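Note that one protein chain of the assembly has been removed; the remaining protein chains are unaltered in position.
Labels for the chains are A, B, C and D, by order of writing; each one numbers its residues from 1.
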Amino acid sequence: MGLLKYTARRLVFLAFLVIGVSLVVFVISHSVPSDPVLANLSQRNIDNQEMVDSFKAKWGLDKPMYTQYFIYVGNLVKGDMGTSIRTQRPVMDDLKKYFPATIELAIFSIIIAVFFGMLFGIISAIKRNSAIDQIIRGISVVGVSVPSFWLGLMFLLLFYVNLGIAPGPGRISPYLAPPVAVTNLYVIDALLAGDWSLAVDALQHLLLPGLVLGSFTMGLITRTTRSSLLEVMSLDFIRTARAKGLTEKMIIMRHALGNALIPVVTVIGIGFGNLLGGMVLVETIFAWPGIGQYAYKAAGNLDFPAIIGVSILISINYVVINLIVDLLYGILDPRVRYN
Amino acid sequence: MRKNYGILLALLTVVLLFAAGCGGSKDAGTKPEAADGTKQLIMALDPDYETFDPGLAYEVYALLVLHPVYDTLMQFEDNLDAPIYGIAESHELSKDGLSYTFKLRKGIKFAGGNALTSQDVKWSAERSMNLKGNGAFLADGIKSIETPDSDTVVFNLKGQDASFLTKLTYNAFGVIDSKVAMENEATNAVDANTADKAKLWFDTHSAGSGPYVIESYTPKVEVVLARNKNYWGKAPYYDKVVLKAISDPGTQLMMLEKGDIDIAFNLGPEHVKQIQDKPGIEIKKAQSMTLTFLLMNRDPKIGGPIANPDVQKAIRLVLDYQGMQTIAGEGSITPVAPFQVGFLGTLPPRDPKTAQNIEKAKELMKKAGYEKGFKTTLEVATLAVEGMDLPTLAQKIQNDLLQIGIETEIKTSDIMVALDPYRKGTQALSLWYWGPDYPDPNTQLAFLPGNPVGLRANWTADMNPELAELGKKAAVEVDKATRVKNLEEIQKMMDEDSAFDVLLQHARHYATRDNIQGTDYIDLYKIDLKDVSAK
Amino acid sequence: MDDSVLVQVQNLKMYFQTEGSFSFSKKYIKAVDDVSFNLFKGETFGLVGESGCGKSTLGRTVLGLYKPNAGKVIFEGENIFSLKNKRMKEMRKKMQLIFQDPSASLNPRKTIADILNEPFHIHQVGTKTERKAKIKDLMDRVGLSEYHLSRYPHEMSGGQKQRVGIARALALNPKLIICDEPVSALDVSIQAQVINLLEDLQKEYDLTYLFISHNLSVVHHICNRVGVMYLGKLVETGNHEDIYRNTLHPYAKALISAIPHTDPDNPKDRILLKGDVPSPANPPSGCRFHTRCPERTDLCSQAEPQLKEVFPGHFAACHLC
Amino acid sequence: MSDDLLDKDLLRISNLNVQFRTSEGVFKAVRDVSISIRSGETLGIVGESGSGKSVTALSIMNLIPNPPGEIKGDIFFNGQNLREMSLEEVRKVRGNEISMIFQEPMTSLNPIHTCGKQIMEPLLLHKGFTKHEAKARTIELLKMVGIPLPEQRFKEYPHQLSGGMRQRIMIAMALACRPKLLLADEPTTALDVTIQAQILELMKNLRNEIDSAIIMITHDLGIITEMCHSVAVMYAGQVVESSPLKELIREPLHPYTEGLLRSIPTITKEKQRLYTIDGTVPSPFNMPPGCSFQPRCKYSNAICSEQTPDLIHVSEERAVRCWRHAENIGIGNRSVLHG
């Protein structure tokens, strides 16, 4: 009951969010000095009033703002986000095309980040204040502090150019054709198509950008796991477990870790959100055809239908991730369900 | 439960990493042949195309893709002076210079199997006109199109046009299989700009008669062209051409070095230097038709002190063209006026060593009453022109202008945003680039006072009536000798008085693996893909 | 009412909402549910009960810190809930609060001097020198030295902090002090010191105490009259002697018998209650104590007993009395 | 020390010293504590907060975190010195032969495991029970500690239970392996008066049933009076008096004990001004010279502030750490328990 109610409330918020986000971009789009009409016609056509008019009519730019907004929301409800001024394609189609690439990378890097982050965090907490703890803390802080665009550059220089042990930018090697699009996640599509070598190739291409993108989240998770585990280890029920005669390993595995994971889940959620933000930079460096590059181009060109589309998508994503995190909370922490 | 998930996750990650790490070390470095023996060309470029609808596409790289897909009546081979026949066999120009009659080659079939007729030529051109896309202006001069028979097509013009044959080389006149197109909701009707729904189809399919067809298009990733089995001409060497979208020149360079790609097309002059001595790589250089110029507004309300013609002349004299050519890279030159070297009638470029005259510039500043200098804004779009970063050049200009006391603040913005004030003519001082709309000097007349680009500097015809008048004459002149004379005169006048200072005509730098050939630069197409082959 | 009454509490109800403000089904915790009693001038009225019975909420509501759902608190003839802001601020001077946790009730970022200056500052009382003298006097009264003034709360012991809390309460010369578990966080040896101090101050300043505690021994020691609370209700009130020697309500009996005694030679019989205190969000029907009452009858689960005067001045809310 | 002494005592602590190194310096939480308890006996340790009573109990279980804590001294349990055992061996004793109940039933149970699972844990660990057997025994235990509907409670999480119920779970857990010694560290302090009475009653009943020795740690002399046979009074880390209960109540020997007894208000006492012990407990970092209680003691004289008194036996069963009694008995008769 509580859970359903909670989920329903989040979904209502989601609707408000979509309206709010689109409204914000709409207001920005109409308060900027630049004119998207002029920005998107060729040098010649700008002098042709007929062309300008037909362009404006096509995008509804000749109507007042609130009318445009209502038109937009009306279409949005029908699943139509309008047409990108820049790519001249429906925004929805663009998003469908670019988003899977981003999601594939994000999922991969979150897996890396969670695995190493938790591993490092646990080691660090167990060996608190030892040399290895200091080293891990150092690494995690560097992970949080390193500029991703720079790290990507360094990784490519080192592993791709100089050592030749990693593949270059892009989702797959240039000489390979992408797999038949089913999910648009290349690794999965390649496996579905039974093309093992293509799947491996796609995985290899995920490695460097995944590491770069995941470094921040990994640092965050390491840090949180460490402090959360330390905190839990100082709680009374750990003393109870010790008094029962459990070994330290049993205490950590059975009693501490489960409790320590709870705040880590939040951080994973935050990290996932951050990934989508950090995408812009990493995708630029690794020529990754994802939503980040799309958003970057859209923003630079004041392609407002696309900007609204991306913003809504990422906002929804944020809410959905938060919802998942909250639901996970309920699974990890039995107290939540009843409060 | 939880524990099991953890172990599963760990195992999965380890396996993934292992697979990735091992495979990586084995595969990187060489481009393996496709298993089935198909020959494949891979070119990396920083594309600007957004659509492959021949009626709408107007981007710089659109013709790279569309030229080998859609045949045109006229085309260029290597020399931009004179177009040669494409699918036209011959043509006649009426005495009044207003009517072109073309005979089509016989027996040409579209990739889909339909025969190509004069109807298709007419339909395609009309569709372009009515779609009112960015390239539609090329057809502005056309009054009507007639098709007396299936292999004859007649273009009736509104007025004489010396560059009409050149204009026909554009994709706007690319011949589409009208039957296939109409099946996919295309139309050539007057209301095509709203009624035509074929754009999305054209993005990922093609209906042309060229040597290649569009096999697939993944925006921001790649375009794959496949051999057209019905092609009427000599079959191209490669079965497949893959155009990889890789925006970063450094990345292109890396991939070329690794052998992952055959052509790295967007290299800056500096990248080229890096790989000069690397084995397996061939460096290509060519004169590009792209200009970089400084716009100086003539309207005192906008330009302030900049609007003063003496100040503008002083700026032309104080700039260090030699330094700029260093930045733009080897092969770049500085034309006297906005007419590219390589076009009919263009004067020899400036000698960068002697072009700079700071003393005289200072005198002119004094004469204009700005001996102490002034402050202004230098607007520039953030992009690279032929591998040269425009903001970098802006910093060089900023530095040079300080010598006559002009302090500039650089204002950068994205190209699409910067275009707005540029077109409205509200920029005082700005750095811009220009590529010809079609390979004919007439396209450059836009820079003259009263003409579209001239007006962006608020340089109206009454400010230099003589020059404006000469420009009007040059536009319609068809006699070659008179054209040359007129054009030369215009350039000389613009050297004396102009709202523009042409800084650079760029060189195009790119590189290929040294085992391929036929990759010479043609400004219109960049590279004619059908001509590329292995050595 | 005669002049001897300082405060009349009439039918006070204080409910707290448990669900968020957007919720449709609002749930309430009935922390104080229809409570009436009087406080006489100069007396110490003890309010006892287990945690969650609403005694602290009652104390704070009497002080006007909460806005009750119903009822009145008449202080010297005025209902404090109908007072305007300015008048209420004046009224604040007359009643003060001493807290259970001496470390939580002192702002950790202020020195003792700052803390004691605050009442004067808020009410704009006295000049700087007057305030200084008054603070010095207060410190003296509660047994602290002048050098403590520059300290921060965390630099002092629990007992000293509680003395500061008492000094602050005394600053504005109140008539009523509500002592909310003032000694339960203190060690035994310190507890006695503070109890003695409170007793001394009462005599000296003619104070009335509302003394809230779960410790029946302490209440026995310090109070003239006692009220026993259970689940938001007052179940028995009366003189100290009435309550301890002639207990009426079964709950009060159990409570008193549960006190660990210090006489090893006379172990006494104990009334052990079954189960736990029900949730105040969902109290039992009828008599709220009937679920645990060893003497319950059928009537108890149906009708709610009213507080009635069984003996003169000795009230109880039980069907059996 | 004679053999029969060892035989009689289930647990004998001698010369226990525990100190903590903190950033503010070293503080001695427990100083020269010697306590012994026989099977079936209930010993009360009473003292104010910071007197070292909890630390003493935790030291028996070797639950003092090290660092910062350091334990010195001997703890004989069943004739074996726990201090000389390896950590592994100590673990086999913990929760098995010695178990412990903590003050806060709220925080001493792991919130993410069911009550049943937590009670079963020592059975599986120490007794080698199968899960099935352990469950049967757990239900039995739950019944024993008076929990209604034990099968249902078995599956519930701690937060679903009231404080009193949780403390019963703790007791069931502590008794699971039928320990020889039960340490109860303020088991009722966090509970309400009526619930406290229930729990004390339960413990009294169980004591008769299971025949373990109990060490009851509390600050409440009332609880000691109800539960214990003998008492050790602690002040500032030292045992200042140890005695059978009745004699202590009747005739306290140490001034601190006397003050403690007299300063507690009771409902049996006449209303009169309370006796007070002046001053406060000294800071563990800044102990007064000589007797720790000397600054607050009304009997103190010159020697008290110069020399620390030893814990001396005034009779077979009574010992006190005070110069008054040392002098009364005379130097010659002093039987020093240690040192």
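Throughout what follows, a residue touches a chain if its C-beta (ideal position, glycine included) is under 8 Å from a C-beta of that chain, and two chains touch if they have at least 3 such contacts.
The rule we apply is simple: contacts and distances are computed from a predicted model.
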item: Chain left out of the displayed complex - its UniProt protein name, from "Peptide/nickel transport system ATP-binding protein", "Cysteine desulfurase IscS", "ABC transporter permease" or "Quinol oxidase subunit 2"; value: "ABC transporter permease"
item: Touching the absent chain when the full complex is considered, from A:Thr83, A:Gln204 or A:Ser311; value: A:Ser311
item: Among C:Ser105, C:Gln193 or C:Thr247, the residue in touch with the chain that has been omitted; value: C:Ser105
item: Contact with the hidden chain (one of B:Gln160, B:Asn184 or B:Gln395); value: B:Gln395
item: Chain C residues that touch the omitted chain in the full complex; value: 20-22, 60, 63, 65, 88-89, 92-93, 95-97, 99-101, 104-109, 118-119, 122-123, 165, 168, 172
item: Contact set of chain B toward the excluded chain (per top definition); value: 248-251, 253-254, 268, 270-271, 274, 323, 326-327, 382, 384, 389, 391-392, 394-396, 398-399, 409-414, 417
item: Chain A residues that touch the omitted chain in the full complex; value: 13, 16-17, 20-21, 24-25, 28, 32-34, 134, 137-138, 141-142, 144-150, 153-154, 157, 223, 227, 230-231, 234, 276-278, 280-281, 284-285, 295-296, 299-302, 307, 310-311, 314-315, 318-319
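Criterion: only the chains that are shown with their structure count from here on.
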item: For chain C, the least number of touch steps when starting out from chain B; value: 3
item: Chain nearest the overall Cα centroid; value: A
item: Comparison of C-D and A-B (more C-beta pairs in contact); value: A-B
item: Separation of mean Cα positions, chain B and chain A [Å, integer]; value: 36
item: Inter-centroid spacing, chain D versus chain C (mean Cα positions, whole Å); value: 33
item: Chain B-chain D separation of Cα centroids, rounded to whole Å; value: 89
item: For chain C, residues contacting two or more additional chains; value: none
item: Where chain A touches two or more other chains, by residue; value: 258, 332
item: Residues on chain A engaged by chain D in the complex (per definition of touch); value: 235-237, 239-247, 254-255, 258-259, 332-335, 338
item: For the chain C and chain D complex, residues of the former touching the latter; value: 50-51, 157, 159-160, 187-193, 195-196, 199, 214, 216-218, 220-222, 244, 254-265, 267, 270, 272-273, 276-277
item: Interface residues, chain D side, partner chain A - complex; value: 61, 63, 91-96, 99-100, 102, 104, 107-113, 121-122, 125-126, 157, 159-160, 170, 173
